[in-house]
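Let's turn to subunit A:
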Amino acid sequence: MDLLEFAKGPALQVAAYILVAGSIWRIVGILLLKEKPDYSEPRQSGGLLAALKVIYTRSFTASPFKAATMYPKMLAYVMHLGLFAVVLLFVPHIMFFEGFLGFEWPGLPNSVIFFLGVAAVVAGIALLVRRLTNPVLRLISNFDDYFSWFATLFPLVTGLLIPVRIGFHYETLLAIHILSVALLMIWLPFGKLGHTFLVFITRGTTGMVFERRGAKT
Partner candidate 1 sequence: MTTPQEVQRPTSPFHGNVRPILNEVLHALDKLLGTNESTTIDLASLPFGPGELEHLEALLGKGELSAELDALGTSSIRETAYPGVWWLEHRNAFDEVVGRYLEITRTPEILSSQDADIVAGRAHLEDQFE
Partner candidate 2 sequence: MTTVDGRHEIDREAERLAYKPPEIRHDKQGDMPDEERINQAMHHFVKNFNTQTASYLDGCLHCGMCADACHFHVRTDDPRYTPIWKIELFKRTYKRQVGPFAFFYRLFGLKRHVTIKDLEEWQHLLYDSCTVCGRCSLVCPMGIDIAGLVSMARHGMFKAGLIPHELHEVAKTSAETGSPLGISPDKFEERVEWMADEHDVEIPMDVEKADVLAVMSSIEINKYPQSIAATAKILNASGETWTFRKDGFEATNFGMLSGNPDWQKAASMQLINAAIKIGAKTLVLPECGHAYMALRWMGANMYGKPLPFKVMHISEYMADALNTGKIKVKKLNKSVTYHDPCQVSRRGGATQAARDVIKHLGVDFREMEYGGDYNWCCGGGGGVVTIKRADPLRHRVFKLKMDQVEKTEADEVLSSCANCRQSFDDSQAHFNWDYTMGSLMETVAENLEERTS
């Protein structure tokens, strides 16, 4: 079995198991802790709708904080939207998903994807530089932050290098790319990258707690 077959087969397979098991482990591990009932009389209805509201609204910055957080927010947007586009709108990726989902959706031209991918990498590097130079971030950062950065950027960079080639064969680069994706999938549930699913739980919690108070969310 060559590297590509290993990457596409067992590596991806095991990574998928770990991704699914780890994510659910973390979600269930949080949700099955003791519940704290809130007996206070609600000012307005909360519940699931409130959770959904905050899940949506926290995607945007409240105006008082716009100036102060503009730079990292912009970078984060570029990185997230870039990642989103690269992962979900690159045609070969769509084919990958189609392979087990059984349906497809329209993608973007490679040049656009390439541009967005490069933008995401640049934003990612800028975010790392910020993390390394900003005193606040230096203080609060730990291994998770740096490794998660690596785990995210690595597949992005290896993916972007496939068309650029630089001395490697397509299948070697593709194999490295898939392996780097496998690494990302394996790491995702355990570190802060878990925010891909935790964002719904965390924001949702705030929605449920504060929306019923009528407080600012």
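As a selection rule, all candidates are chains of the complex that A comes from, given by their letters.
Definition applied: a residue touches a chain if its C-beta (ideal position, glycine included) is under 8 Å from a C-beta of that chain, and two chains touch if they have at least 3 such contacts; residues count from 1.
Every value quoted in this text rests on a predicted model; they were computed, and no experiment measured them.
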Pick from 1 or 2, the complex member that touches subunit A: 2
Of all residues in subunit A, those that touch candidate 2 in their complex: 25-26, 28-41, 43, 54, 58-59, 61-65, 68-69, 72-73, 76, 134-142, 144-145, 190, 192, 194-195, 198-199, 201-207, 209-210, 213-217
